[in-house]
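Note that one protein chain is taken out, while the other chains of the complex remain in position.
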Amino acid sequence: MTEFLQQLLNGISLGAIYALIALGYTMVYGVLRFINFAHSDVFMIGSYVGWFALQRFQFQQPSFLGGITVLTLDMAVCALLGVLIEKLAYKPLRNRSTLTVLITAIGVSLLIQNLAQNQKFGFGPNPKAFPPLFPSKQLQFGDLTLSTNQLAVPIVTLGLLAILYWIVHCTRTGTAMRALSFNATAASLVGINNDRIISFTFALGSSLAGAGGVLYAMNYPSIDPLMGTMPGLKAFVAAVLGGIGNLPGAALGGVLIGLVETFVSGTRLSTFRDAIAFAILIAILLFRPAGLLGKLKVEKV
Amino acid sequence: MPDILLDLSSVTIRFGGLTAVSSVSITVREGELVGLIGPNGAGKTTVFNMVTGVYQPTEGSIHLGGRSLAKLKPFQITDLGIARTFQNIRLFPSLTVYDNVRVAFHRHLQNHSLQSLIRSSNFEEEEANLKARTVELLTLFNLQRVQDEPAKSLSYGDQRRLEILRALATKPRLLLLDEPAAGMNSSEKTELLTLIRFIRDTFDLAILLVEHDMKVVMGICERIHVLEYGRKIAEGTPSAIRADPKVIAAYLGDN
Partner (left out) sequence: MVPPKSQRLLIATLAIAALISAFSGRIDAYLLDVALGAGISIVLASSLNLINGFTGQFSLGHAGFMAVGAYASAMLTTTLAPKLMGQTELLQWVVFPLSLVAGGLLSALVGVAVGAPSLRLKGDYLAIVTLGFGEIIKVILQNLDAVGGARGLTGIHTHTSLFWVFGSAAVTVYVVWSLLNSTFGRGFVAVADDEVAAEAMGLNSTHYKITAFVVGSFFAGVAGGLYAHLKGYLNPSGFSFDKSIEIVVMVILGGMGRHSGVIVAAVLLTALTEVLRSFGNYRMIVYSVLLIILMLTRPQGLFIWPLKKRKST
């Protein structure tokens, strides 16, 4: 039972991180209808930015305030990076075929990964140990021992989701974002500046991925330039599982994938862990292509 | 009276909460030229999409020559002898004009994948035969002059005519035309009228025509069905439809 609860919490933590990344995929897909392959690398850069920030400030003791500061800074840098990628690589490709944009996105992803691996321009290929972000305490609930770090991920994620919900549903920009993903032409007709909203969407999604990167690194706690690929793919699967374009769906999908993966890791099938997400993806596309919370649209002819 | 070819009986389709077509019955007899008219959004294209298997009706049945079309895929329905054009032209843009027509012979093809690898004399014979038929059709519509151009480079009028020709290459018993005159000037429209009559007479088929231009519809159709908001509000000869107060109201109300 304790074992189960422990695994459950681990699964939720991992899933929360997938959820943070998945939200970025789903938002960008909503407004531009393409998979931003470089998103997983923004996640990786996020963890490095966190690492540098923690090195630079050299906190004697990790503190909650310090942790939150690093997280905020990190999200801001990643937001900028996301906008930069969008402006340089994707904006010139508006209205080009999906394929062209997809390949460009893969190119951007390869570039970021290889720059990061480079000793001179980047971080070098070797993994780095990630210092503690928050002060850690052991909590005892009967048989169950928990560290505050394990709770930090779901708590921070919930906080970010609340902010995201507020932005999307209670601000003008959020409303414009929803309008844009509903119908781009109509949105521009009613005076929405599509380019601005697209940039904003990239900023928002990338900042969440950045937060995900720091939280992932904090739990893992080691970072390297290729660390983004697998979590990125799984988060994408999460977005599809929840129904692409659907924000609560992405969050739900993330948590589900995290749980499944954690519980599979505890069994004999653990070496197949990385294949599980794809098996889920294929199953969902076969049986419920619109995803758990998505609605299937009939193509107009 | 000729036999009934197409029979839609009490067909309904819903998209989520929207009932696009509601309990509509339409018949087309062998060799008949029937019009389907109605204001924008009345459900005309949706009827075409149900007949050709693009959408499945929520209720009701569709029969072609007594055979139910329920659950058939679009290509199977084409095999049974229904061909169509699209309201917003859908050619194969990167194929040449010639290839656009040629692929539509698919339904009558004997030799498929394996034979195209072996290239037996039988295969070469059929290909030569198809080539002759394709060129013959193209010449009929005076499109042979552009046969090696990619379809996307054609003028709008030629694209419309090519789309009709491509549909004819499948040798249909029933041809569905969705607003073939849209975007044409009046001399082009007159030409189109002649063309449609010519098609019906030479190819021995029935035509169901969706068209906004009343001159075109009234000029060639023997019978007309009128839709409004997904319901059928009238059916009859052109003169009867022209005088029908419900139809007049529908069109006046629309403007």
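Letters A and B name the chains as they come in the text, with residue numbers starting at 1 for each one.
The criterion applied here is as follows: a contact is a pair of C-beta atoms (placed from the backbone, for glycine too) under 8 Å apart; a residue touches a chain by one contact, two chains touch by 3 or more.
The shown structure was predicted, so the numbers you read here are calculated from the model rather than taken from an experiment.
The shown chains contacted by the absent chain are A, B, with contact judged over the whole complex.
If you put the hidden chain back, the residue from A:61, A:119 or A:185 that touches it is A:119. For the options A:97, A:126, A:140 or A:185, the residue in contact with the chain missing from this view is A:97.
In the complete complex, the residue from A:89, A:151, A:184 or A:292 that touches the missing chain is A:89.
Of the residues in chain B, those that touch the hidden partner chain are 52-54, 73-75, 78-79, 83-84, 86, 90-96, 98-100, 102-107, 109, 111-113, 115-117, 119, 121, 123-124, 126-127, 130-131, 134-135, 147-149, 166-167, 169-170. Even with one chain removed from view, chain A keeps its contact list with that chain: residues 34-35, 89, 92-93, 96-100, 102-104, 106-108, 110-111, 113-115, 117-119, 229, 233, 236-237, 240, 271-272, 274-275, 277-279, 281-282, 285-286, 289, 299, 301.
Note that in this section only the chains that are shown with their structure count from here on.
Chain geometry summary: the mean Cα position of chain A and that of chain B are 48 Å apart. Those residues of chain B that touch chain A in the shared complex are 15-16, 45, 49, 54-55, 86.
Interface residues of chain A, counted against chain B in their complex, comprise 295, 298, 301.
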